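Omission of a single protein chain aside, the complex is shown with its protein chains in their original locations.
Lettered A, B and C in written order, each chain numbered from 1.
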Amino acid sequence: MMIVMHAEATQEQISAVVKKVEASGLQAHLSRGAERTVIGVVGDSRKIQPENYTHLSGVEQILRITRPYKIASREFIPLDTQVRVRDLTIGGRQIVLIAGPCSVESRSQLLETAYAVREAGAHALRGGAFKPRTSPYSFQGLGEEGLQYLAEARAETGLAIVTEVMSVSQLPLVTAYADVLQIGARNMQNYNLLHAVGESHFPVLLKRGLSATIEELLMSAEYILSHGNRRVMLCERGIRTYETATRNTTDINAIPVLKSLTHLPVILDPSHSTGHWAYVTAVARAAVAAGADGLIVEVHPQPEKAASDGGQSLKPERFAELVRQVGRIAEAIERELAPVPQPTAISVP
Amino acid sequence: MMIVMHAEATQEQISAVVKKVEASGLQAHLSRGAERTVIGVVGDSRKIQPENYTHLSGVEQILRITRPYKIASREFIPLDTQVRVRDLTIGGRQIVLIAGPCSVESRSQLLETAYAVREAGAHALRGGAFKPRTSPYSFQGLGEEGLQYLAEARAETGLAIVTEVMSVSQLPLVTAYADVLQIGARNMQNYNLLHAVGESHFPVLLKRGLSATIEELLMSAEYILSHGNRRVMLCERGIRTYETATRNTTDINAIPVLKSLTHLPVILDPSHSTGHWAYVTAVARAAVAAGADGLIVEVHPQPEKAASDGGQSLKPERFAELVRQVGRIAEAIERELAPVPQPTAISVP
Amino acid sequence: MMIVMHAEATQEQISAVVKKVEASGLQAHLSRGAERTVIGVVGDSRKIQPENYTHLSGVEQILRITRPYKIASREFIPLDTQVRVRDLTIGGRQIVLIAGPCSVESRSQLLETAYAVREAGAHALRGGAFKPRTSPYSFQGLGEEGLQYLAEARAETGLAIVTEVMSVSQLPLVTAYADVLQIGARNMQNYNLLHAVGESHFPVLLKRGLSATIEELLMSAEYILSHGNRRVMLCERGIRTYETATRNTTDINAIPVLKSLTHLPVILDPSHSTGHWAYVTAVARAAVAAGADGLIVEVHPQPEKAASDGGQSLKPERFAELVRQVGRIAEAIERELAPVPQPTAISVP
Partner (left out) sequence: MMIVMHAEATQEQISAVVKKVEASGLQAHLSRGAERTVIGVVGDSRKIQPENYTHLSGVEQILRITRPYKIASREFIPLDTQVRVRDLTIGGRQIVLIAGPCSVESRSQLLETAYAVREAGAHALRGGAFKPRTSPYSFQGLGEEGLQYLAEARAETGLAIVTEVMSVSQLPLVTAYADVLQIGARNMQNYNLLHAVGESHFPVLLKRGLSATIEELLMSAEYILSHGNRRVMLCERGIRTYETATRNTTDINAIPVLKSLTHLPVILDPSHSTGHWAYVTAVARAAVAAGADGLIVEVHPQPEKAASDGGQSLKPERFAELVRQVGRIAEAIERELAPVPQPTAISVP
């Protein structure tokens, strides 16, 4: 941490700041510039509250030097984390595709989608049983019934299940069915939930909040990691900006930035990051080209009848085309799509 | 809802859309313009998913006409809602000041602050016992011990207690001590929590999310209202923008906009909306001038030792000056500060 | 400037940075922290390009300490700048109101508005003769004819004239008629124009760009100041954010922030910063309460017939009410409205 003093700060003011730094058990290192004096704080400045220095007379601003996260940083863990989910490895050379409906609406809708996306080349099935909806009057999900259909779809198709958990109280139920716990964008800073998920040992797909910075996303990952769960995957899903031509703005920069700052796998969700099916495939190609480790894509057999997110869902045949195109991009950067899983149970579709 | 067709949409495509509208039990009303045909949906279009029309051939865009919230709207309830909290009325002619530390840190810190803010003219005491913190390594609040100190401060000073509830599981505990439940910005779309708070009959202070639109804030209020709790107050606390000179950008426009769209009281939090004590008083004056029904301000007896938010907390003497200035602004717009409450218990401070 | 090295930077890398700093004629001051080494650059770091250090091995980030503007800063000129325009003084205790139509549309429209706003209490008349319009198909202004009407209105009413100059080539013409040159938001970084206006000695009203930071606004002011023109006034006119309920988001924080960073007068434009007449008066009150030195407000005798910005223009009687309300707010903060000017020519309206 560096404390920048006002140009006209007095010697007494500087001494008072130094004294306060030293009282915290840290060292103060003075650097007198042509215009300003800067006081460097030597020692683990995570121990102190930078804001507490704002009130001292003569202080102009506080600059943070050390990153506030630790276990999530590539400095701490230089090698890529690979998260194992059933037969899949996420975060390695192979690219993983998660696909399925926004919401689980019925047994037949889910099974139809599961077969279709596996046929097209998906590796995991997404589908919400508990739905966070902006309106209290919208469909809120099937709850446990939805989880049962997801488990049935896994048994039939071999696809791993990715589904959202919205609160600590849902955790026992969701972990009884899911392979990957999804933390939605609106819950990225629901710290009770992050804490609880951190104490489980389930793989987690942590979505970036609607206007979270990359650093805040990594701090939320740190919550989970610091409570003992190292199986964390990050998901860029678009951020809120002034642009209204798309639902969100895909922060494609976030992919190389995250790859440089952290060892955790990075997944992109082009359905939410664009909000319109017509743009999903182009952005999916871009994500893989930029270095994403996987994609999570909304697919619905009849988007015009979907209970939610119909406008951004792909029909199965369009998703199949996305897989073909993304596969070619993967090869161009010397990666490849993961092999499609096999069902664990015998079934006659 | 209006469905705008592409300029080159065919008659068959138009008919298919009309058929789908009618199949939902609504009426379609055609308006053929010089360039485009627009299909108006007549009936309660809250019943249908606008997104489901995006995939139909020939559809260019969908425009929503009806507001998605109902009970929160001034159309539904034209008269201002007044929320009664102990002896206070929020949302009427009188302006209410809520003040106190970001976190409850100790019994002495809280009582000292409570006496100081009441002396300065505050009507309610804020203070967090459960703290949502970006970093897992930061102080997380005193929990129930903090709530007990708040209750003690109320008994001593007569100030109503405003404190945050972060999850459904904390609700029984927090309602045992608090007068007003604060829903923090990060939880504005924690729908389980909104639902539970909606079933309680406690006054709620609902903070706007960091990048929530005004409409989304009203939709979150609708969650609470629609579950039966009408004692909702809204809080503007700054939004995230590209500007970095301040922690957030105070959306002062939100005050007249909310006053026009809804009957609910509107409170402004100039501490979070600026992030720096030096700007708090100017923005507090602006808020009252713009029509806010109250303020919530961070005050700490020794901001340079605060466990959180020290940089944006006022010292008690600066808060006293804020009250004087805000009082004069209130008079200029023919309002006034509410009278300061009296303690309910006899005490020798 | 502080250069933060990576945690794992080698001694050679640190030495190379130090060498490069010294080669620029500046001094390097090392501060070795527990995790990182920070190199402070001592001397006038405005001479060097911080970006040039990004490529050196081992460099993690560059932190700027010194503000990039100088003459615009309160550090350089501690006392408030007061800009004299005809009989008005802007930036002192008195608050100045500039009002008038978005565009000069006709002689009668302009004269009618000028009389009406002076009657209501305005001190200066705004009106565009050259209009920057998003669409090439929109009304582009009356040009010199418009300027002539403005001069006539000044002669009749005594109001000072504020009008926009869009390019260097228009400067001779506009300065022949105007009292204050307005630089529009879209031209805030039109450096050729800033340079030319800086060489004139005309008062300038510099509007903040749609997404300019406060620092960038001050850098644009610095362009004008550094070319010799000290008669600069700043104008906050709303910034672009994700919120769509209003045309822009009024950055009310910018008022106390600018008042702290610079000595230049600060004006607020509530017409553009809200985009809707219904919100203009509330935000005008807020601006004066927050410390603005004046307001610039769009007024049109028949907004429903305006050639531009009709939706955000006040009718004269609503503007008169705004003046009354703003006057009371001014008194509440111990300021007052400037006296209304008298015509310089004898006229029978």
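To be clear about the criterion, a contact is a pair of C-beta atoms (placed from the backbone, for glycine too) under 8 Å apart; a residue touches a chain by one contact, two chains touch by 3 or more.
Everything numeric here is computed off the predicted structure, so don't read it as measured data.
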Seminar exercise, completed: Cross-chain touch to the chain not pictured, restricted to A:A34, A:A176 or A:A332, is A:A332
Seminar exercise, completed: Interface residues of chain A toward the undisplayed chain are 211, 213-215, 239, 241-246, 249-257, 259-260, 273-274, 278-279, 282-283, 285-291, 325, 328-329, 331-333
Seminar exercise, completed: Hidden partner sits against chain B at residues 2, 4, 6-8, 29, 31-36, 38, 40-44, 63, 65-66, 75, 211, 240-242, 244
For this session: Please give every residue of chain C in contact with the chain that is not shown.
Result: 20, 46, 49-56, 68-69, 132-137, 140, 166-169, 186-187, 189-192, 195, 210-211, 216, 219, 222-223, 226-227, 240, 276-277, 303-312, 315
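Heads up, the rule we're going with is that only the chains that are shown with their structure count from here on.
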For this session: Take the average of all CA coordinates in chain A, do the same for chain C, and state the distance between these two points in whole angstrom.
Result: 40
Problem set entry | Gap in Å, rounded to a whole number, between the CA centres of chain B and chain A | 27
For this session: Round to the nearest whole Å and give the separation of the Cα centres of chain B and chain C.
Result: 31
For this session: Specify, in ascending order, the residues of chain C that touch 2 or more different other chains.
Result: 211, 241-242, 244
